[in-house]
Every structure is written in C-alpha cells, then in structure tokens.
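Note that this complex is displayed minus one protein chain, with the remaining chains in position.
And then subunit A:
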C-alpha cells in the first residue's frame, strides 16, 4: 500500500505556546489511521494544520508527495482533503440540502445520491434548517457534507463526541464502509475502543508529542494507551 498523506515532523507554535512538536503520521491509501489522546493535547490543532486553518511552524504535510503545509484552506480542499471538523461547523441557518451542495463545491449535487444513501436520515430532512436537527443528525450532515466533495482523504475530528452509544456504532460502521469505498481516513477520537476497532494504525498524542504509535490491534491491548487517557504519563515507558 502506498501512502496518500504523510505528515512529517510537524510542529506548531501559537504565540509562545508550543502546541505540536515533531508529529509524524502516515495515512496509507484506503486505510484508517487514528490519532488518540486526552482533551487538550493538540489533536484538533493537528487537524487544523492539515486543513490549512493553522499554518504549521515546522515540518511538512505531503499529499501524494506534494507539500500542502503552506497552502490556503480552499486550495487544500481543492487538492482533495475534506474535514468533518470539531464542533461540526455546519451552516445552521441554511437548509440541509444547501449545506450538502456547499460541501460539494464545484461538484454541486453530483454526489448527493451517494451521500443520502449513506445517511437516509438526511434525505427526510433536506428542506429543514440544519441547526434545528438533533446532534446526531448534525454530525451526519457534517460527515456527509465532507463526502460531497469525493475527497482523497477524509479527516474526522471526534465524530462520536456527544452521541448516544447506538449512534457511535453507526458512525463506526459508516467509517469502515467509507474506507471500503476507497477513501483514506484520518480519525481523531477520545473513544479509544471504538476507534481502535476500526483503525489499521494508531498514534497517541500527549502534550503535542506522539508518545505511542503502532498497529491498532496491538495498541488495543497495550495498557499504556488506557493510561494516557487517565492522565498518566507514558514518557518513561514509551
């Protein structure tokens, strides 16, 4: 398998604060890679760097070999990276259909049938104002909106946050299904169990550094992973 997205020694400073330090993550073609870590360790900042919302202060982000770390957010979307971001960032005053069409960009409604097949719930609500839907439905819209662009890499920032357990299962199945359709997925999660079950590879971040990485199956039995979430320090053992 060749790698579609390679993050090399990425670092980010905001003001005097070191947010990310020497982060390297690789996403293979048609693979799912998770980035795990407790609250506030820098997962969202990493995702924002990839989408061009933040510009890293060091390192590279290679999409099919091209460094995209200095591009603007819309250029990165044009290159084929879409994100379902933290906080969903849907257009709450606009209709569900309009949200999806905006996500499609130049593709318009071309992918609409495909996305609605993945999320039948959205089809019933196309005319509804996006902000009036339940949290789970908004999350579906957020992911569906990202898929409207047929991205090469899909970034998901805590898709299970605030969802009922039943919906977490739905989202996990969905991510596996999306992968089987050929997408590469970079997933950020706090729900470690669910994330490791569907991922190929995983990395754990602590204080802006990767402290554990490896095969997802191996990590799911690694006591250090659970420890990282309980606020324990793993530097010694890593």
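In this text, contacts are C-beta pairs under 8 Å (C-beta built on N, C-alpha and C of every residue); 3 or more make two chains touch, one makes a residue touch a chain; residues count from 1.
The rule is simple: contacts and distances are computed from a predicted model.
**Student:** Absent chain per UniProt: "Cell division protein FtsX", "Branched-chain amino acid transport system permease protein", "Energy-coupling factor transporter transmembrane protein EcfT" or "Dihydroorotase"?
**Tutor:** Answer from the record: the omitted chain is "Branched-chain amino acid transport system permease protein".
**Student:** Of A:46, A:77, A:187 or A:219, which residue touches the hidden chain?
**Tutor:** A:77
**Student:** Can you tell me which of A:90, A:156 or A:187 touches the chain that was removed from the display?
**Tutor:** Answering carefully, the residue with contact to the hidden chain is A:90.
**Student:** For the chain left off this view, which of A:43, A:125 or A:145 is in contact with it?
**Tutor:** Only one listed residue reaches the unshown chain, and that is A:145.
**Student:** Hey, which subunit A residues sit against the chain that's not shown?
**Tutor:** 48, 51-54, 72-74, 76-78, 82-83, 85, 89-94, 98, 101-103, 105, 145-146, 149
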